[in-house]
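Left out: one protein chain. Kept in place: all the others.
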């Protein structure tokens, strides 16, 4: 089999370097080019010495769509509002696109514009784009040319709620997602708020009155539930680099349900969702560096609630790893190829 | 005025050293004696070099009730099940007791035994004991001889929910407290689970199916609401030393309420509860080392919910600081004496 | 006695907020005004909620020398190259200046220009300026109008080496200072290198071939030794916010010396240098939030070396605390006034 030829748009940030780390251990991937305006001409292993010995001939080049014509697939690891400008040309060249940003995640262009504060460059592609959550949309991903890779919070939250919603077991107006995230989710931009001296030894909530991932999650959950779902979503920033811990609450319609059996059955054949034994509490480090979403479900009988604890590595299952999982599906490879390593612990 | 003469039972742990730190800057306090079985004979400033220059003549002595007869008040900074064995003798000697442990927090002895796994040594004192949350029980504390200092989670949670419950604004069956705590709350005992290498760069929930602070909180909230309150409580461990962040959810009976005004009015005259401006997100570091509980309230109109963010330093307002606040009240001192310093930030 | 009236230039950074924290607990200090171009008009307690309740009427004002005429003393908590522009006008108004920056630390203007890359605005004041290390220059500080507050590394290193050099016990060409610093020393500027995700779980050296504090330290050590001293200086960045640990090596001229007695005698009457018992290893947290420099000395007989371990809080003894100590000396107050609190531990 030939290697898949890969282009990367904007690979200087944390999802970019994580993508490079994971592709270095993928047996069927070859990175042809990587672009960055700010770092053009610089060797990738000079910016990231952790990659020395793995990409010694790769340097950042000036972004310019022409580069990508020889690629089979392009990953866009860019801020919101960039990838949508590349999508049409890539389609014209028959190059697949897996977009890490939010550009193609919301199918309603007006809703997208409201949350992201700009006009969409190609709203006609929104319906074509497939939302890249394999556990929900595997079939569509297989045939997709344009995949919107889910956000980090949306992945942990949707995988946590899905079994309850698919089987109609909970009040769809009662959902609460109290999420705790590492700081790498905020990216590598120079911002006072993300300085070590601002973050260490402190915890706080943010965007309690509205976070951009909320409409994405509600769209996904409504799709799974097949009815409109409303969710309260409160993200918190943790003094750690990697990891998301989603603590999910939902009111059960009945206490007469075996949640443990439900979750185990729902995810029995999934390579990247691991349901822990009853009574467990997953810690984020147990998935560090891996593409696993690890879930525990608790039945709070007294309050007739389901409590779901869902953890992931925001840079892997919440970004670069899930993107590779999508690539594997799109190109007919084994889904777990290059992604089956254990977590780095401690 | 004469100094208050103070005894400390078991001051080798984190609440003990924090009590010593705070008392060193209290203008009317004098530590007469401190006991510890394991460290008897050792200078306090040898175990804690951070106290060098402040308690140079103080050494740990063998615990034995006789020591405390000359004290005005004794603080018990001991594990659960110890202080209850000292209570009667202290009463006989007319020495007040402020207990950091859970021994006198639950007024129902059977419920206490169920959660703490032992018989209570003096159940007859449970009704005498005053629950030391000044914002709720200030009058009773003034006359108390035996104060049960509240737990760390219970302080942040009760102060956060109190205005809603006192005014009957929420469904008392809908409360959720998603709490995030620093590791110092787990104490200074040698435990693998609290090693740096187990905690750093990771987040997890624990005791999701039942934590000892739950009956304490429900008892307190029911008292405030004047009806039985049920709460879902999920504690999480953070990779930080100090701080609790309580994220509180409650379903409002009506959206026709001004939550910001409610909270500001409720706490207008409290020296140690600080209600932030509308739209705020308190961070735990903003109260590090202080006796402040800092609160922000958000009205989630769409889901008709109140969202309360409540932060404290678990070792201060959640333990040693609140104990000193109680002492100040019990001895007729200015309530904020020795406790009015700003937070250590960054 | 009247309060000392204080102005602060540029108080938005970490040394600025630390200065405000410490002045809040100083019994004879009153902050009249604080300036900041970027934050003018904003309440100090809005930028730093940790200060709520302490400076509620204080807001940042536009920098403009006129403000300070009513002050007794001005602290400049600014980047290098700013304070030197205020010095002459303050002198004309008979307002004392304590400068946190490097503007007046190097007495040789040419050497200063070489390391700081600009012309000095008032080289004639360099000789007037007193280097504000009280343990060395207390007498001159008492009469000074312009004090150059020492850098953070220079304080820990000079206090560590001083007893050896003053008594001529070591080869002055053999000194090595291997220093470990918390990140707050790098300030609150938005820089990728100081992001949490860049710093946590990592250690590295920086500026191994030359750091601006080296000429400052060598000037100070040469002054103490009364002969030219040369030192190898390698600073390292630690994944912590506060604290400096200086590990100091020097070749002894003879093994026939009692280093422990030497250090204890040298610092016997110093309020802010604490020599630990023989065999100790100070940790930086033991001085967190305090003005103490804590020192242990080890005699490595086999290699005929002195090993000195010197720790401080870079924002206190390394900046704002030492500045207040200098203020106390300059105004004839008790030297430890407002600075005698124990460390925050854990």
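Per-chain numbering from 1; labels A, B and C assigned in written order.
We take it that a residue touches a chain if its C-beta (ideal position, glycine included) is under 8 Å from a C-beta of that chain, and two chains touch if they have at least 3 such contacts.
Just so we're clear, the structure is a prediction, and the values are computed from it rather than from any experiment.
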{"item": "Residue touching the undisplayed chain, where the options are C:170, C:309, C:327 or C:341", "value": "C:309"}
{"item": "Residue of B:241, B:275, B:316 or B:333 in touch with the missing chain, whole complex considered", "value": "B:241"}
{"item": "Where the unshown chain meets chain B, residue by residue", "value": "14, 182-184, 188-192, 194-201, 239-241"}
{"item": "Chain C residues touching the omitted chain (full complex)", "value": "173, 176, 178, 180, 182, 197-198, 200-206, 208-209, 230, 232, 234, 236, 238-243, 245, 247, 249, 279, 281-285, 288, 298, 300, 302-303, 305, 307, 309, 311, 346"}
{"item": "Footprint left on chain A by the chain that the document does not show", "value": "14, 17, 20-21, 24-25, 48-54, 184, 200-201, 241-242, 274, 276, 280, 282-283, 285-290, 292, 294, 340-346"}
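Throughout what follows, only the chains that are shown with their structure count from here on.
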{"item": "From chain C, the most remote chain by mean C-alpha position", "value": "A"}
{"item": "Mean-CA-position distance for chain C and chain B (Å)", "value": "36"}
{"item": "Centroid distance [mean C-alpha coordinates] between chain B and chain A, Å", "value": "39"}
{"item": "Whole-Å gap separating chain A and chain C, where each centre is the average of the chain's CA atoms", "value": "45"}
{"item": "Contacts with 2+ other chains: residues of chain B", "value": "200-201, 241-242, 282-283, 285, 288, 346"}
